[in-house]
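Yeah, one chain of the complex is gone here, protein chain that is, but the others are all in their spots.
Let's look at subunit A:
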Amino acid sequence: MTLAAMSSNFLYAAFICYLIATFVFGGAVKGNKTGTYNSESRWGKTAFIITIIGFLANLAYFFTRWGATGHAPLSNMFEFTTAFGMTLVGGFLVLYFLYKTPVLGMVVLPVALLIIAFASMFPSEVSPLIPALQSNWLAIHVSTVVIAEGILAISAAAGLVYLLKVVDLTKKSKQRFWLEAIMYSLVLVVGFVAASTYFTVTDYEANFAYVDKEGLDKEIAYKMPPIFGMNEYEALSEGKMTPLVEMPAIVNASKLTTVTWSVILGTIIYWLIRLVARKRISALLKPFVKNVNLNLMDEIGYRAVIIGFPLFSLGALIFAMIWAQIAWSRFWGWDPKEVWALITWLFYAAYLHLRLGKGWHGEKSAWLGVIGFTIILFNLVAVNLIIAGLHSYA
């Protein structure tokens, strides 16, 4: 077996461990109806051990892939996103070690699973480095960023648990709406994974010629049935679906098609869950957070920012500037990725000032934690795939 193949197997193993641990953590929380903490701590410990095994497998994936490619596996969308899933679990392990809270695992692990699944939808073969990435700073800068983001994401997870407990789901409110919106968007990721997997397994491909925004003739391969057609498209493959709507040149209709399929499938899955359960997903999760200590969740959310923010400053701004000065001759160029790193940093700076200066604790702080995670995800997904810039490596 080659090192690259071994590496993929380790990732599978990690994925399966996380999946099992999710349910064991869920059991640890749910099984504790009477409020005794014995069973919670026993099952919690089991789940923690399974998570650690998964994390070790995940690390093994990382370092075997490093061995296979000769560079830190942080150079494209698949590698970075997978690493993000890994550091998310790593961040959880650190905070679990400090606070022993199984309920956090019940939230973090499924999110990590979604992130790793999402990552696997991108080309995952080992690829060589372009000149701009051939530097030790790749490992230094990107790994610091991904660790910081993993820890900051824990703040969102703790916030989510906090909100699940405090938001009153029996009454109509903005809070109830947005909490469910978070659940819905998580299901949309499932929709994306489902759609990509289905069309990849069935080997769908339709080729089109089109005219791009600079007026040049280009070709494109759709991996999903084209709902939207590219600007002035012309079908090259026979017997495939004709696009329903033609888009102007500035819209990448192929990506829009992927998003639309994900939304369609995600929405179907979401309503299936709602129909079967006959309640909101947040209401479905509510019983799991019944015994949560709110002060502790608030503290974890804050602690995660306290650890994550300085690391983020170091990795995403300072190291980033040093490398940009070496590779691109300027430490700052207002490239979209740079700008969104700055936005993330400003956001967490505002979070800290609101908390320390204006006394925003508890629910407000929890919402901020969740919004911070959304900004991080936006920078990861949208800035790479939609807004083109120097960092578009996917």
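What we mean here is this: a contact is a pair of C-beta atoms (placed from the backbone, for glycine too) under 8 Å apart; a residue touches a chain by one contact, two chains touch by 3 or more; residues count from 1.
As a working rule, contacts and distances are computed from a predicted model.
Given the options "Sugar ABC transporter permease", "Cytochrome c biogenesis protein", "Fumarate hydratase C-terminal domain-containing protein" or "ABC-2 type transport system ATP-binding protein", which would UniProt use as the protein name of the unshown chain?
"Cytochrome c biogenesis protein"
Tell me which of A:Ser8, A:Thr69 or A:Thr101 is the one touching the absent chain.
Spelled out, the listed residue whose C-beta touches the missing chain is A:Thr69.
Using the touch definition from the top, which of A:Val201, A:Ile250 or A:Leu275 touches the missing chain?
The single option touching the absent chain is A:Ile250.
Kindly note down the residues of subunit A that lie in touch with the hidden chain.
2, 4, 68-70, 123, 125-128, 130-132, 134-135, 213-214, 248-250, 306, 309-310, 313-314, 317-318, 321, 325-331, 333-336, 339-340, 342-343, 346-347, 349-350, 353-354, 357-358, 383, 387-389
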